[in-house]
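The other protein chains are all here in position, but one chain of the complex has been omitted.
Each chain carries a letter (A, B, C, D and E) given by its place in the written order, and its residues are counted from 1.
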Amino acid sequence: MNSTNKQRYFPWKDRPDNCGEAIWRDSANPIIGRNPIPAALRIYNSAVVPYKDGYVAVLRADYRDGMPHLHLGKSRDGINWQIEHGQIVFESRQGMPGVGAFAYDPRVTRIDDTFYITWCNGYHGPTIGVAYTKDFETFIQLENAFLPFNRNGVLFPKKINGNFAMLSRPSDNGHTPFGDVFYSESPDMCYWGRHRHVLGTTKLWWESTKVGAGAVPIETPEGWLLIYHGVMNTCRGFVYSMGAALLDLEQPWKVLARGNKALMGPETDYEISGHVPNVLFPCAAVHEESSGRIAVYYGAADTTTCLAYTTIKHLTDFIKANS
Amino acid sequence: MNSTNKQRYFPWKDRPDNCGEAIWRDSANPIIGRNPIPAALRIYNSAVVPYKDGYVAVLRADYRDGMPHLHLGKSRDGINWQIEHGQIVFESRQGMPGVGAFAYDPRVTRIDDTFYITWCNGYHGPTIGVAYTKDFETFIQLENAFLPFNRNGVLFPKKINGNFAMLSRPSDNGHTPFGDVFYSESPDMCYWGRHRHVLGTTKLWWESTKVGAGAVPIETPEGWLLIYHGVMNTCRGFVYSMGAALLDLEQPWKVLARGNKALMGPETDYEISGHVPNVLFPCAAVHEESSGRIAVYYGAADTTTCLAYTTIKHLTDFIKANS
Amino acid sequence: MNSTNKQRYFPWKDRPDNCGEAIWRDSANPIIGRNPIPAALRIYNSAVVPYKDGYVAVLRADYRDGMPHLHLGKSRDGINWQIEHGQIVFESRQGMPGVGAFAYDPRVTRIDDTFYITWCNGYHGPTIGVAYTKDFETFIQLENAFLPFNRNGVLFPKKINGNFAMLSRPSDNGHTPFGDVFYSESPDMCYWGRHRHVLGTTKLWWESTKVGAGAVPIETPEGWLLIYHGVMNTCRGFVYSMGAALLDLEQPWKVLARGNKALMGPETDYEISGHVPNVLFPCAAVHEESSGRIAVYYGAADTTTCLAYTTIKHLTDFIKANS
Amino acid sequence: MNSTNKQRYFPWKDRPDNCGEAIWRDSANPIIGRNPIPAALRIYNSAVVPYKDGYVAVLRADYRDGMPHLHLGKSRDGINWQIEHGQIVFESRQGMPGVGAFAYDPRVTRIDDTFYITWCNGYHGPTIGVAYTKDFETFIQLENAFLPFNRNGVLFPKKINGNFAMLSRPSDNGHTPFGDVFYSESPDMCYWGRHRHVLGTTKLWWESTKVGAGAVPIETPEGWLLIYHGVMNTCRGFVYSMGAALLDLEQPWKVLARGNKALMGPETDYEISGHVPNVLFPCAAVHEESSGRIAVYYGAADTTTCLAYTTIKHLTDFIKANS
Amino acid sequence: MNSTNKQRYFPWKDRPDNCGEAIWRDSANPIIGRNPIPAALRIYNSAVVPYKDGYVAVLRADYRDGMPHLHLGKSRDGINWQIEHGQIVFESRQGMPGVGAFAYDPRVTRIDDTFYITWCNGYHGPTIGVAYTKDFETFIQLENAFLPFNRNGVLFPKKINGNFAMLSRPSDNGHTPFGDVFYSESPDMCYWGRHRHVLGTTKLWWESTKVGAGAVPIETPEGWLLIYHGVMNTCRGFVYSMGAALLDLEQPWKVLARGNKALMGPETDYEISGHVPNVLFPCAAVHEESSGRIAVYYGAADTTTCLAYTTIKHLTDFIKANS
Partner (left out) sequence: MNSTNKQRYFPWKDRPDNCGEAIWRDSANPIIGRNPIPAALRIYNSAVVPYKDGYVAVLRADYRDGMPHLHLGKSRDGINWQIEHGQIVFESRQGMPGVGAFAYDPRVTRIDDTFYITWCNGYHGPTIGVAYTKDFETFIQLENAFLPFNRNGVLFPKKINGNFAMLSRPSDNGHTPFGDVFYSESPDMCYWGRHRHVLGTTKLWWESTKVGAGAVPIETPEGWLLIYHGVMNTCRGFVYSMGAALLDLEQPWKVLARGNKALMGPETDYEISGHVPNVLFPCAAVHEESSGRIAVYYGAADTTTCLAYTTIKHLTDFIKANS
């Protein structure tokens, strides 16, 4: 039977017999197709977390005017989603920068009983917006974590050295042609420092243009398991693939092992055609502790939301075999 | 029954029941597919006008050498087309610039009993070629309207303030990364002046890179109804969508209302794949006065010719609801 | 004695004995240095015309905020200038585009008893502003001649084929890396047409990037004598030199002869250092009919105003010897 | 029956009745699809030669890390391939540059009883790697033919004027936006000289950005028959099409005739979608002397390997009809 | 007599009689010329603070290998400098990023009895290095304030709202073609947050490309007096000028008034020629509280160190007159 705990179903498909890969797609992809709600043309690059007896998602919804906003989704099984038609409303302190003209590529991280949302927030350029909720009804926005220009802010699911810890990818104000992953700490989610370089691009073409954190890291005995995106530049623009690495548990800016191959690249019709073809962008990895199973939510072609499956063992084996 | 006047059939499909959009595609799209005539690989971004008991089209035909030329098409129903295998031949006065090495993206405007053709004409760079015909047999070329570099010249279907009036989009000599719509007048189709700015790009991503006039404006009690294209820049190049605005009847450079959302964006297979994917480019809007029905001819992916349907009411409601 | 007519002094220095060039600098250059008036840091790229018993200038004055505006200057000898501290005020009809946020590189052309000023006027990008005065006290602004983007609009000093005639250099909205000279006509200084290509860039490096009309053409028996600028691109940016050509008197878009060498390039300290080094930019050529003497006013390094001297014979010999 | 000589089958499909083109696709395309071997995501842009009673291929295999390497393939019919799972191992002299970090777009040329492989080899940038084999078991690498940056080195199948002869396309170190075909000779496959320009880009858009040699030239009575690629730049990147030309038999740098139209452009789903959409890249033309039949192997969308068919007569007729 | 306090001389020249500007140069400029110490070709863009009975400087010294490093200088009069031949040695905690391969454009801010040095520090790109000293003998390096890419970090000379406060200009990893000034706070000089936008570029050309904080702000009754640099882009590269603004004392991210003109631009020989011509870059403003006199230290042409003089009254009058 395909459920977790007593009450929560875990989204899962077994690996097809003829598949030798470390990760495999759901044949029912995309799980959220075009025009999912009246306001939005496309929902993708979105975050999912277990909540109560099901799942909650913070979704990137591209409106008909091209602007991305954050919406809430709810699901019992992690596959079929009820998506709210209005944006998430964030409360913020007077005088603080709020949600900008654009809000995209959200991640959600549970730390104890609080769910932190990080996203690319527009404030005189892209930077990392931060908010939290305990009930997915009231959302409190905090200070933007960093100065512009930054994207792909991903929090660790517990404090490191007593501090909150975040990965991010400093950027420029356009379609950034470079990008490394850095680590930063904060005692209070207001002030951030102790910036450390984590992952750079390599000479391997699949990740030679930029790399950015994808899903919230998963704690394993062998280190923090990070699913990230690597970008290659072709004569027709960027290609985004998925990669994986293990970071030190105590000093996560130290890379213990890093898969030198793409875990998965754009290949299916829904990944190679769409609003921005050949983009495969992971934003969440739901993890079932008892079994080690992982459901990776990723955006395909900046158009739809898809699911792929793997396990902690598959990923750590992949990383070690390809380091 | 689906005809107009006594003798002319109007191309039309009713809005599907499950569609809440202001405009909807013909399910038989594309109506002109690849390799439509021996000389041409692709016909798209083309103009259609009612003529006699049917329709005439001035078509952009991309030849096997990559160069675009203008061809004539004829149709009884506006859907099935007989396309001439040879280019349109324009007569022009001695010493005047004629048709250039390339001719593309034509529009046709009827003013009284004369049909004016405007297109992107090659003369030391792209500029606006102008010609007229009364019978679609003899075509007289006039002076190019403007200095290079210009594209998307669209005439109003009647004189404004006693003058011919044209919209155009000043450009550069490449894949112009900027572009606003301007208005100009001419007493004689030879000399042009009184240039006014009409529509600029906005901060809304779908039209943040450039905007250009699409179809010949339709006169309505609420203003000139303009279907235009808006362009967004992604890390894989431009995306062209369709938008709509209402211009002042007397002073068409004054924008009365402008839909801040894309009316329709590239979404179907034939729009998101092709020679230049994700381009949706309207060049004509055939209008049935009695019913308010509009058939929009648009190019898809710089590859095929397609049809979408709307009405004056749908469009004006859309514009007003989204201003 | 060094004067013209009865009362007007002609600015002039004889060619130095050791100089074999077709044009030679005034050793007193620059004649207008830095910070010439309180409002302006630099005056350069400016127009001069004989008026009454002396000279009048329309000057490009760069303000401390970097914005260029037009000022009036008066001089008895064409060398020492009284410069007005306030901008020229143009009257224009209600609803017409006026002087933009920037106004630069003016030329002044006398046609009969009217002085027409053309300049690069800001109207949603650079275009050609036009105005006239009969007394240099009242200035009436007309319609911008063209759509953006255009620069270096230069009127012929008499009508051609019954029309006003203008040279211009279509541009883009930045530091345009291309540029040819075109010819256009207008019956009324409002509507412009009959656009013809005149001068393109060549493979000769000194004018391989762009060319633009400089001074108002001088009518000679051998054709219109045009002093123009040619631009070369180096690894440190553009270098502007001065060239010369002869255009057909009746059909000025036909080039009768064109000097294939630079007439004069940036060489002196005040030409190779300054706000924009290595720019030598002619905007006026005052001509003494009786003697054939010509005083060329040019901007040096976008910083100062300078004078060089030549004669019709020197120039036409130069052109013919180097065609 | 569809075989050549006694023992070798020739890959072939007759031209469909409704097809009037000079070249036609195999309806079973692609013949090598995605993920053909465990190590590689994509095999394309590859070379095929008859060998013994079947065919041998030197294949471009893109690994999961994005890096391309050369693999060997074997086939009885030229359509179904057994592909080796490991890279080709080249022996080279001590101190000589070997196979670089990347190796792609191979061609194989038989000269007498030796098979020469040329490919884009990484040595401080892309340059032309050269190797030979007599048995496809032992491969001896020679000196790189040229200094970087170069791509698309294609050997002639016999010596010209007593020398080896190679076409190549000098490049830069990125997605080169220019490119002409040059000819070079070598007495010994070590030192190269007598460089001559062969084919440049033209003003025809399909080949206006760059051109490069495709398949090994085929000797015909009318000249060397060269299938090449022509590249056009769109607002969504490059489009690669296939063209053809005839070169002088004795002085192959002299172009006898050149088809001014694309022989075939990207059109099918597998050509217009994929890793790099709209790339159609011929690397081999297997030729049956007795019949004049030609099987062209080409890469589609940098993703798959495809086959198209033509004959010497079809190609020479095409070239002559379109010169 | 020209000294401050009992013992400290204040560098000063009275405004020349013929000068009407708000700021004036020292006629003895540059005060530090080329090749000032054996290791360095150029010293410029440097910080000066009063210390004991004289002045101390933290200097940007460009070595012969092109790399910039920080050196210490000492002076009795602020004009004549003894410059140490070796770099400043910073002590830093194990595992913390230290001084990078490059260190440039330092500022020094005294807060109570501690001198904080901020500079552009190389750590996987330019970011803001921070260190302090109490005696200019021992220097303790702290955490880099921000993630890359950042430049021009300038501390306020006292805590704001109980926190340290810094201005900075987020950048990219090259010759950044954009740039606004932001404000950030830190409770401990380790973690930074509460990021606020302060100054953006304007449409005024002198500061239309980027703006960055220059000298440590001076507290005045009318607000924090900020001298900053504004950058214009010409066809020969950037031009850096000096501007001034008043920021709110309590909420310094609020701009009370901003001079819309350049205070001073590159004009003298030593400013318009050199390693990077036309750069005028203020990094320090020594202020004599009793008199309101200010000595501004600025780099000229990325080559030499210069002095200009003004007063609080001149600057505030300038700002108010030009807001």
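FYI, a contact is a pair of C-beta atoms (placed from the backbone, for glycine too) under 8 Å apart; a residue touches a chain by one contact, two chains touch by 3 or more.
This structure is a prediction, so every number in the text was calculated from the model and none was measured.
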Answer for the absent chain's shown contacts is C, D, E
Contact residue for the chain not shown (choose from E:R236, E:K261, E:R293 or E:H314): E:R236
Among D:V89, D:C190 or D:A321, which one is in touch with the chain left out? D:C190
Contact with the hidden chain (one of C:I79, C:L249 or C:I272): C:I272
Of the residues E:T118, E:S241, E:N260 or E:S273, I need the one that contacts the missing chain. E:S273
Going by the touch rule given at the top, which residues of chain C touch the chain that is not shown? 20, 203-208, 232-237, 239, 241, 260-262, 265-267, 269, 272-273, 277-278
Contact with the hidden chain only, please: which chain D residues? 97, 123-125, 127, 143-150, 168, 170, 172-173, 178, 180, 182, 184-188, 190-197, 200
Could you list which residues of chain E touch the chain missing from the display? 34-35, 38, 41, 63-67, 101-102, 175, 236-238, 273-278, 302
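Heads up, the rule we're going with is that only the chains that are shown with their structure count from here on.
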Under the touch criterion given at the top, what is the topological distance in steps from chain B to chain D? 1
For the two copies chain A and chain D, what rotation in degrees overlays their C-alpha atoms? Round to the nearest 5. 120
With centres defined as the mean of Cα atoms, the chain at greatest distance from chain D is chain E
So what's the Cα centroid distance for chain D and chain E, whole Å? 59
Return the distance between the CA-based centres of chain B and chain E, expressed in whole Å. 55
Multi-chain touching residues of chain C, meaning two or more other chains, are none
Those chain pairs that satisfy the touch definition: A-B, A-D, A-E, B-C, B-D, C-E
